[in-house]
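Just below is one structure, and these are the notes that go with it.
Only a single protein chain was left out; the remaining protein chains are all shown in position.
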Amino acid sequence: MILLGTLGRRLLAAVPILFVVSLLLFVALRVLPVDPAAMSMPPNATRDEIEAARRDMGLDRPLVEQYGVWFDHAVRGDFGRSIHLRRPAAGLVGETLPSTIELATAAMLVASVLGLAGGLLLFALRDRPAETIAETGTTLLMSVPEFLWALLFIFVFGVALQAMPFTGRLDPGLQRPMVTGFLLLDAVLTLRFDVLRSALVHLVLPAIALGLAFAPPIMRVLRASLLDTYHEDYIRQARLRGISETRILLRHALKNAILPTLTLMGVQFGFLFGGSLLVEVIYSYPGMGNLMVDAVRNADLPIIQLVGLTYCVVVLTINSLVDGLYLVLNPRLRAR
Amino acid sequence: MVAFTRRNLLQTATIGTLMGALPAHAADDGVTIGWPSDVTSWDPNQRFTPDAQSIFKAVFDQPLDQDAKLKLVPHLITKWDMAPDARSLALEFRDDVLFHDGSKMTAADFRYTFFERIKAGHKVDIAQSMRKVTDIEVLSPTKAVMHFDSPAPTVPVWLAFLGSFIVPKAYMEKVSPEAFALKPIGTGPYKLVEHQMNARIVLERNDAYWGPKPALKRVTIEIIKDPSARVAAVQSGQVDITTSVPVREVTRLKAQPGLVADLTPVTKVIILQVRNDEGFADSNIRLAAHHAIDKKALSQAFYAGAAVPVSVLGVPGSPGYLEDFTFGFDPELSKQLLAKSGFSLDKPAKIRMASTNGQFPSDYDIARAIVQMWKKVGIEAELEVIEYAKYFELNRGNKLPEATLYTFDNATGDPEIYTGYLMNPKLPFSPWKDMTLGQKVIDQFNVADEKARIAGWRALNKEATETGAAMPLLQSVMTVVRKKSLELTPYGNGWILPQTMRWG
Partner (left out) sequence: MPRWLRSARVIAGLLLAGLVLTCALAAPWLAPHDPDEQDLIAMLLPAVWQAGGDHAHLLGTDGLGRDVLSRLLYGARVAMTVALTAALGAAVMGATLAYIAGYLGGRVDWLIGRAIDIWMSFPPVVLSLILMTGLGTGTRNVILAIVLVDWTRFCRVLRAEVIVTARRDYVTAARLVGFSHLRTVIREIVPATIPLLVTLLTLEMGIAVVVEAILSFVGLGVKSSQIAWGQMIADGRDAVYQAPWNLLAPVLAIFVTVAGFNLLGDGLRRSLDVRMVEGRE
């Protein structure tokens, strides 16, 4: 109960942030040197028709009033229509968000596995000659951002070896089952294992490219926290009691060292979500990132506004969840 | 712990190899097409999108059609008769055409599409092409007469062009245009069964089609926006056919076993659109700029020599084209012209230029090459990259720079849709706003006699180039890469129609 309460409070605290973000986004996008009214009309529209459209869209009214109208519609779930695609923005984001969540989750899984394994490896190598090499390795690993991994993977696995597909989400010829909008989930629900297999194969390169870029910080923090934990008394006591090193590590040290690592992973997940944008563009992955880049190129304001807001919501939700998880795992904090 | 990590890595590696197998080939009754752009709306009247024309033609039917040589041929309309004054057009329709929901297509649907929708204020681009229509009189389910407020000799051409697809009156009125755009119904050889935005479109054969039955049952269109990804997809067999790949890839893909790669000239022209004022107010500078462009070198470098240099707005073989008129590449003449206006290599004329990047093959490269060619004669151009959507906005606001690299697609080949649109100061396609030439262009729209009409456009074409109002560069080429065993009918305007495809 306390946990749910805390989680609820965190989410509530996010509401004013969201409000301010939406306001800032709105103002920032309205001062752009583009004319949404002109862009929403066919190329042959006359000046009068554009003026009429401008009035229809409320663009002739003061900015505050415009925001009021937008906000009023937004709370009722109406986020306007895409200027370029002429469809409701909410529908477009709703269609693409699940794909992005799936990519980000898969990438986070990769980052976590690599990060934790790497962190343990780094820790195991402590005070050995190989440590310097391994640490320099992580520094170099940190110097390759996700979009370079994405390009290199396409070059190596797609172009040179021709071993992996690197566009879209499914092999051609497969029909996408539609239940929840999450492709992997839908494939399982409808028992379409051919679809599941194809979707997983398509996910491999983008997920690894994205995950790999976010793994090194996890490695480092886990290592650092493990080192800290090993200075604590109870570890020494456990040793004196003759408990094996592996057992100490897994049963005692890891349990405590995982907390800071988890916090960092939460932060990383938020960043990773943003990083998915470029990976999506490079792999023609039909997610929110691609929608966003298209919208930016076409100055499709309602889409930019809603996608920007959605990224915020996701990041804030992740942060709240991580905070909640932190409380579950750390009873000492819960007491307060 | 080390062992743990290693095992993990090994597992990942194994999964990687297991899943590395290439996808299976499509079945014989289906085809997968790698397409460069998505269909933004399934309301086919809504937007003029040349890129979606081939897909629309699979799901919907046009009143008139063009054959592979671009000749206007009967389709849903079996007979059409233009009055001598070009103020009315009598039409006869087929009586065996069904929409995908089984309802019959009649002249009432034609009236709805080309008249009632526009009057009802639906936001459709055909409001522009049909703007002279005052009414469509329905005489019987298979007969109608279109009436115009002024001579409209090119309406039949438009009935086979952008945006002209018949939609079902009853269905659309029942479900609203918005709902129609999500779940469209046409009379075409294929039905839409799935559309995943920015990812894929799946079509299935319409077995009740009135015309020749398509050979392939299922058509999957994969939306792959990135040109290099399209190349990779066709090379690895993920798609059976694709288009708009970089020209230099064509040469390479030709050598691949099992693939055919073609470069074919189409009805699209690559041009520089110019302003009549600012840095281009002086005709010496405009003509110098035109003479400084080595079109042949551009074609060699970016289109493997397949794009034909053109000197007027139009493509070789189209009625408005002048075979015997050329505007030569002559950098020395450029320098002389510039010197007349007081410019030189040390004191270059300064202009701005805009180009899209990726809108058509090598667009940005061509623009950068032109900037370099100009630099050599004493014109300094500042190049700006603009988005395609932004182009229209800038053009409408008369804010395009002195020169803009652009392609104009005209699947009909009619000179009115080349010169009449590109040089008409009243239409949003032209940054040239000078009325001396402009008025002549506008008047030319109302010439009813076909012979006089074509002759008039030819004269205007020549004048536009000679005064530096138009800088036509190249006839565009289309690239198509396909599996050798996949056959299709090539169209002179670049259509890639699934209904003409079959496995050989």
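By letter and in written order, the chains are A and B; residue numbering begins at 1 in each of them.
Here is the rule we go by: contacts are C-beta pairs under 8 Å (C-beta built on N, C-alpha and C of every residue); 3 or more make two chains touch, one makes a residue touch a chain.
Quick caveat: nothing in here was measured; it's all calculated off a predicted structure.
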Out of B:139, B:345 or B:385, which touches the unshown chain? B:385
Options B:369, B:394, B:442 or B:486, residue touching the unrepresented chain: B:369
For the chain left out of this view, which of A:7, A:144 or A:200 touches it? A:144
Which of A:29, A:163, A:235 or A:325 contacts the chain that the document leaves out: A:29
Contact set of chain B toward the excluded chain (per top definition): 226-228, 231, 246, 248-249, 252, 297-298, 300-301, 357, 362, 364-365, 368-369, 372, 382-385
For chain A, which residues touch the unseen chain? 14, 17-18, 20-21, 24-25, 28-29, 31-33, 132, 136, 139-140, 142-145, 147-148, 151-152, 155, 159, 213-214, 216-217, 220-221, 224, 264, 267-268, 270-271, 273-275, 277-278, 281, 292-293, 296-297, 299, 304, 307-308, 311-312, 315-316, 319
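We take it that only the chains that are shown with their structure count from here on.
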Chain A-chain B separation of Cα centroids, rounded to whole Å: 37
Of chain A, residues touching chain B in the complex: 34-35, 38-39, 41-45, 50, 84-87, 92, 95-96, 113, 117-118, 120-121, 123-124, 154, 158-159, 162-173, 175-176, 197-198, 200-201, 204, 246, 249, 282, 284, 286, 290-291, 294, 297-299
Note: in the complex, chain B contacts chain A through residues 1-2, 4-5, 8-9, 16, 19-20, 22-24, 26-27, 30, 32, 40-41, 46-48, 123-125, 127-128, 181-182, 194, 196-200, 202, 218, 220, 222-226, 229, 232-233, 235-236, 238-239, 387, 389-390, 392-393, 395-397, 427-429
